[in-house]
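For this depiction, one protein chain was excluded, whereas all remaining protein chains were kept in their positions.
And then chain A:
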Amino acid sequence: MSTPARRRLMRDFKKIQDDPPTGVSGAPTDHNIMVWNALIFGPENTPFEDGTFKLKIEFTEEYPNKPPSVKFVSTMFHPNVYADGGICLDILQNRWSPTYDVSSILTSIQSLLDEPNPNSPANNQAAQLYTDNRREYERKVAKVVEKSWNLEC
């Protein structure tokens, strides 16, 4: 059945194929347009460089009036990412706008990787290391980058 949410997701999918944003990709899962798998490549010249991080995006029929739920499937070490992969990002919460689409969501998450907000930590250890011990922070990030190459996790 075609609903505004599903119609809009088809549009989002077409756009991400026709005009792919740099460093991110996403597609609906085989049987369900409401659930997408996505990949974010760690931005160059950042500790996340060379990482290929998997995410899962779940939409409701209220999309785009309400934001989807977005989670990292790959292990992530980042001040604004919770232990279960949930992401603390304003545009996915109180600053959501229906003018955002899948491309802009993924691009925003990609920017968040190198521009964390240690003031609203989702991972206290990451936030603290980011502020106080950048070398140790980067060492931990390097581990999740390496781990992200393993397709099993």
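Here is the rule we go by: a residue touches a chain if its C-beta (ideal position, glycine included) is under 8 Å from a C-beta of that chain, and two chains touch if they have at least 3 such contacts; residues count from 1.
What we mean here is this: contacts and distances are computed from a predicted model.
K.L.:
Out of "Ubiquitin thioesterase", "GPI-anchor transamidase", "Nicastrin" or "Sm-like protein LSM2", what name does the UniProt record list for the absent chain?
P.N.:
"Ubiquitin thioesterase"
K.L.:
For the full complex, which residue in A:41, A:77, A:100 or A:137 touches the chain that was left out?
P.N.:
Of the candidates A:41, A:77, A:100 or A:137, A:100 is in touch with the missing chain.
K.L.:
In the whole complex, what residues of chain A lie against the chain that is missing from view?
P.N.:
3-5, 8, 11, 15, 61-62, 64-66, 82, 84, 86, 88, 93-101, 104, 121-122
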